[in-house]
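Please read the structure below before turning to the comments.
Apart from one protein chain that is not included, each protein chain of the complex appears where it belongs.
Per-chain residue numbering starts at 1, and chain names A, B and C are given in the order in which the chains are listed.
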Amino acid sequence: MIAVTQEPIDVDAVLRAVEGPSEGAVALFLGRVRDHARGREVERLDYEAYGGMAEAEMTALAETARREHGAAKVALVHRVGRLEIGDVAVAVAVSSAHRPEAFAACRWLIDTLKERVPIWKKERYEDGEEWIAEHP
Amino acid sequence: MIAVTQEPIDVDAVLRAVEGPSEGAVALFLGRVRDHARGREVERLDYEAYGGMAEAEMTALAETARREHGAAKVALVHRVGRLEIGDVAVAVAVSSAHRPEAFAACRWLIDTLKERVPIWKKERYEDGEEWIAEHP
Amino acid sequence: MTGPDREPTGDGLEVLLFAGLAEAVGRSRLRVEPPLPDTVGALAARLREEWPGLSRATFRTAVNQRYAADESPVRPGDELALIPPVSGG
Partner (left out) sequence: MTGPDREPTGDGLEVLLFAGLAEAVGRSRLRVEPPLPDTVGALAARLREEWPGLSRATFRTAVNQRYAADESPVRPGDELALIPPVSGG
């Protein structure tokens, strides 16, 4: 399961996507909208994606996670549009036979997704808004 | 949420237990029953716990995760009794403001739970069964 | 601390066994009559002598649901447990 979606992320479906009888370990990362960032209070976020390329990059990341990081199954979902505090912005799930690979691949995926995948967030504050540029 | 339970683990409830407006990162680990172990085909597992002590140890682990590993909120649930292939045996959820702490605390918790918490599994095979002694 | 399934033991003690250790001994609790040994280590040594299933077994010991060192004291009414190598998760 690889998707960029306007809809709320269905975490159960993300977890089901990596189930398997030989996969004893599942690592899941959820990125939720925080009420603060960079020392400022955040009211909400707007995410924009270069949709086709974002999904292509995420598909490539999932393949690398399986080939090089020991992941058996991978699910990557990023939400876009308007998100409120507490909403899940991104879900990364990895299964493998044992836990070291599941943790390592999950961590590698979220780190690399944040560096490479063409998605941007705009933070909305009480008194303004700002596009965040995290990874050049 | 700290529990040793006979019932199927409600993963949604585990994730809800670590929600918070300042916690932007959630790391979840699920240990599921695998169809193989130690080179043998496994038909199912039976878990036994020293219930009161297991919950006391898990409570102590959660406190240490918060005090020393940067966790904001922790949920630990272990299922006991008869488990089939694919059933979730253990769920570990950690939230924190940022992801390094969530990953590190989640990994430390499952590693340390496996070393310390008085829970035992018996593997059932087609032709027998065996109590598993993993951490002396 | 009183476990949910313990009965009064007077001046003696009951010791809980689990998993493979309970199967090796054939019981999930053992009674230790007074006089009680002073320490966890002395009590464990006495149990290893009395019960062949324990003589060469690997276990840690818990007193009142906490892991206890060999030199920890043992008192009437304590909840003792022999903890074979764990395999949760």
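In this section, contacts are C-beta pairs under 8 Å (C-beta built on N, C-alpha and C of every residue); 3 or more make two chains touch, one makes a residue touch a chain.
Remember, predicted model here, so these are calculated numbers, not experimental data.
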**OP:** In the full assembly, spell out which visible chains the left-out chain is touching.
**Re:** A
**OP:** Kindly state which of the options A:His36, A:Arg66 or A:Lys122 is in contact with the chain not pictured.
**Re:** A:Lys122
Subject >> From A:Val14, A:Ala62, A:Val94 or A:Ile110, residue that would touch the chain that is not displayed >> reply: A:Ile110
**OP:** Would you write out the residues of chain A that touch the absent chain, in ascending order?
**Re:** 31, 47-50, 52-54, 56, 78, 89-90, 110, 113-122, 131-136
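Note that in this section only the chains that are shown with their structure count from here on.
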Subject >> Chain nearest the overall Cα centroid >> reply: B
Original post:
In whole angstrom, how far does the Cα centroid of chain A sit from the Cα centroid of chain B?
Top reply: 23
Subject >> Centroid distance [mean C-alpha coordinates] between chain C and chain A, Å >> reply: 49
Original post:
Taking each residue of chain B in turn, which ones touch at least two of the other chains?
Top reply: 31, 110
Original post:
Which chain C residues touch at least two other chains?
Top reply: none
